[in-house]
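Every protein chain except one is present and positioned as in the full complex.
Moving on, here comes chain A:
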């Protein structure tokens, strides 16, 4: 089979899998949407529909504690509803949109790999990269949960892809992604290096300014949607920043904020946010020769440090890592980190079940698993980072001596 046919086959299989599951088991969307590992306040489809309903009824969705997602999403789904009628999770329109988004993301990924400009010279075949993203159970589950993070993920892939050919489009993509998922803003510094490889100050400033303007443009949508009230800032970005919707998720925040006294909240909110931010600049500067890897690593860090993480982000991170084939021959703890993460992913629903449904466990069980998950991600992060620096030190992609892998 030709390379192209293989890629097409993977795309077709992935689309078929998603649509067949959706049509065969229409109840699966609601079930997955309720899993705290898969969707959060910042991405739940159920909450989006509630917000949309309120919006339709002429009530501001940003009043009250129902809707915490970007106004842009509300606009997109409003238009979708106008033209397609039903936006049921298993309706044709939603199926087409979500399937299309995932395929688009995979297509971006394959193109990024094929261009060979940002990632390493050693490449995995396109169909393998496509299947690492499209057939990853985490990505499939996120898609079937109709998590709205699919939008921002696709936009991030798009931003990387367009950085190669059309910088304005890339800036627009990143601004839209940051609008949907505020943590994508952290990717701005490495993206500036992607946009201006020459690192001329004027150009960098120009692209940053363009980003700021388009970001402001996207954000102001909410202002017009809620008839000139700024309340929406508080209930969308404010929730993400101050963690006001206190619900368990796979991240490290919820347990802490559940336990501490209220008067400590502001202090620890700032500390936690600062923690997720603090790596951005050092990593960008250290990896300025490989800005895309800085993007990947920052995404990996926000995977555990952001306020509302979900396991779908891990699927995105793994897909981005698959662009760097040479790293896999240089990392040390492949099996170890994979086992830690897999154990955490299997134990998390189990412990959540023990805690919430059976009542025989308690929140400490689930929290322990989120810690294990974070340790697994950190293993992957530090391992890939070490491998990259080692490669940079050695000056070549082939390891000098065989790396003993566990």
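Quick note on the criterion: a contact is a pair of C-beta atoms (placed from the backbone, for glycine too) under 8 Å apart; a residue touches a chain by one contact, two chains touch by 3 or more; residues count from 1.
Going forward, contacts and distances are computed from a predicted model.
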The chain not rendered here carries, per UniProt and among "BING4 C-terminal domain-containing protein", "pantothenate kinase", "Gaa1-like protein" or "Elongator complex protein 6", the name "Gaa1-like protein"
The one of A:46, A:286 or A:343 in touch with the missing chain is A:343
Could you tell which one of A:223, A:237, A:256 or A:328 touches the chain left off the display?
A:328
Touching residues on chain A - with respect to the absent chain:
328-329, 332-333, 335, 339, 342-343, 346-347, 350-351, 354, 357-361, 365, 379, 382-383, 385-386, 402-406
